[in-house]
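Only a single protein chain was left out; the remaining protein chains are all shown in position.
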Amino acid sequence: GVASAQSSVTLFGIVDLAARSVKNGNAGSIKSVSPNGQVSSRLGVRGVEDLGGGLRAGFWLEGDLSADDGQAAGQSWQRRSTVSLIGSFGEVRLGRDYNPVFNTFVSHDPFAYVGVASTGNLRSRFYATPVGNAGLAARNNNSISYFLPAMGGLYGQVMIAAPEGARGNKYTGFRLGYAAGPLNFSGAYGKADQTGGMVDDATSLIFGGSFNAGFATFHASYEQADYSTTKRKLATVAAVIPTGTGAFKAQYAKASGATLIGLGYVQGLSKRTSVYTNFGRIANKGNNVYTASPSGPAGMRAGQTSTGYDVGIRHDF
Amino acid sequence: GVASAQSSVTLFGIVDLAARSVKNGNAGSIKSVSPNGQVSSRLGVRGVEDLGGGLRAGFWLEGDLSADDGQAAGQSWQRRSTVSLIGSFGEVRLGRDYNPVFNTFVSHDPFAYVGVASTGNLRSRFYATPVGNAGLAARNNNSISYFLPAMGGLYGQVMIAAPEGARGNKYTGFRLGYAAGPLNFSGAYGKADQTGGMVDDATSLIFGGSFNAGFATFHASYEQADYSTTKRKLATVAAVIPTGTGAFKAQYAKASGATLIGLGYVQGLSKRTSVYTNFGRIANKGNNVYTASPSGPAGMRAGQTSTGYDVGIRHDF
Partner (left out) sequence: GVASAQSSVTLFGIVDLAARSVKNGNAGSIKSVSPNGQVSSRLGVRGVEDLGGGLRAGFWLEGDLSADDGQAAGQSWQRRSTVSLIGSFGEVRLGRDYNPVFNTFVSHDPFAYVGVASTGNLRSRFYATPVGNAGLAARNNNSISYFLPAMGGLYGQVMIAAPEGARGNKYTGFRLGYAAGPLNFSGAYGKADQTGGMVDDATSLIFGGSFNAGFATFHASYEQADYSTTKRKLATVAAVIPTGTGAFKAQYAKASGATLIGLGYVQGLSKRTSVYTNFGRIANKGNNVYTASPSGPAGMRAGQTSTGYDVGIRHDF
């Protein structure tokens, strides 16, 4: 990144492009170049200013980067756009930000919620209609958060998102966690208020934990979404095995109606650059049509299997 | 900002987010997080190159930053995008830029044309149909301006905006001012040519001045827009009272059919960071429905009162 002398203002980003193939049962396969093989490509500006007396001000503007086609829709800052005041009291943060439930989920997803091996392929449908609105899944506009300061290993967040006149845009959530030595676990709860077509509020609840055993780090999470009489569940287990400058990653997940197996290998070429390959396979049951990536062909029949693999280059700046 | 060694190229911006409530008469109130509590949030790149012999080249690209939702519409440079040649002869500037009348108005608006206390809440409707096109209000595409060089306290601007085949896009305007010691006053005139649905050209005329009395700076302005038989008027008076690291701001404005009272307090935490609160109240008469902010609820009845307040964090980089 480009940093100034004074306080830090940094222009940063990731360009991650992968050659990918996805096969969706009878619908055949599609070859593509995808901007999110290992993580989501992104571009951003962020900074921190030391105000003295332990007080700091900070901002963070980060947008998606559709590096395969130059982002036809134009640069936005929808990944995160916030301003913060940080002190011994903790952090007050306003803007568009990740919600407490997503913060817990992604901290136990070694595939960073993207790519053919990611549990995001199950979870993205998890919060589809009628369970709730998009804000319940990952990010909320118009949010005000308070984060606990460092207190031993305890950490936590409370978030309220202003409805701005649209009742269903209101989101309230909180997260509480504990990290010490090899152990890190947290739980979170979120609620999106009933809006237009909904007959009830929608809620989500998650627990997740990890244990670093030295030769490998193991992760597990369990998430549940409730809306009226609909209840959806997602359980994940994963392992990351470091190999000097690289890492093997493996993951198994079970959602209502589908299971996922994800495998990956990353070879670091420097702290900022790596090459990698991933493989993912989703087996559907009943009426389900989960796929290993949105970049596969449409028209797969219910209950079929979707597989995907890719090989790519990732460069952080 | 991030500045290079050589000549200056700076990545700059402001993230300003406020928790806000606006009550519009019978229509009730809306709570929101707004990206323009004290000033408009923005992101830009600008630079100056010294060409030798007193000649300089400069550019300025600045866009709105909808920091509350990550700017769904994508990053643009519509606040200003210009290239300049600057020398002892003055400045020649091409691109999208502020027009002379707006430059006079905003130099006497202590609320920077945004937020619940701003006279912008009256003026934004001031140039609505049928008085003229958006270019008459604030900025013009395809403009060519000439700015006077420093000559004692005298300053001035002449602007022409190319119509590019759409007659009503043509804008011509000029501004002349004088600043010396505690005194600063200027006047400006602008004209947008008649286009499609219009039956006449539209013009605007403004005078503004300020006096720094030490314990406070006082501002006043008078603006008038003419189109066919329609004539709209806006008069403002304001005071800014510095308090060490902060400032009180107060403003009264009277437009055709409505009056505004605005109050604000800013507490600086550093040169680049501040917290603040603002209050605004617009009393409508007759058929008018001016509101203290666009973020309030729709459906207020004519002649009712709109009030708004907010509290926020502003960080410049």
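The first chain written gets the first letter, and so on, giving A and B; residue counts start at 1 in each chain.
Definition applied: a contact is a pair of C-beta atoms (placed from the backbone, for glycine too) under 8 Å apart; a residue touches a chain by one contact, two chains touch by 3 or more.
Just so it is clear, the model here is predicted, and its values are computed rather than measured.
Per the touch definition above, the residue from A:Ala73, A:Leu154, A:Ala213 or A:Ala302 contacting the chain not shown is A:Ala73. Per the touch definition above, the residue from B:Arg80, B:His219, B:Arg232 or B:Arg272 contacting the chain not shown is B:Arg80. Touch with the chain omitted from the figure is made, among B:Gly13, B:Gly37 or B:Gly63, by B:Gly63.
Mapped onto chain A, the interface with the missing chain covers residues 1-3, 11, 13, 15-19, 30-33, 43, 65-76, 269-270, 272-273, 275, 295, 297, 312-315, 317. Residues 2-4, 7, 9-11, 45, 47, 49, 51-52, 55, 57-59, 61, 63, 73-85, 92, 94-96, 141-144, 162-165 are the ones on chain B that touch the missing chain.
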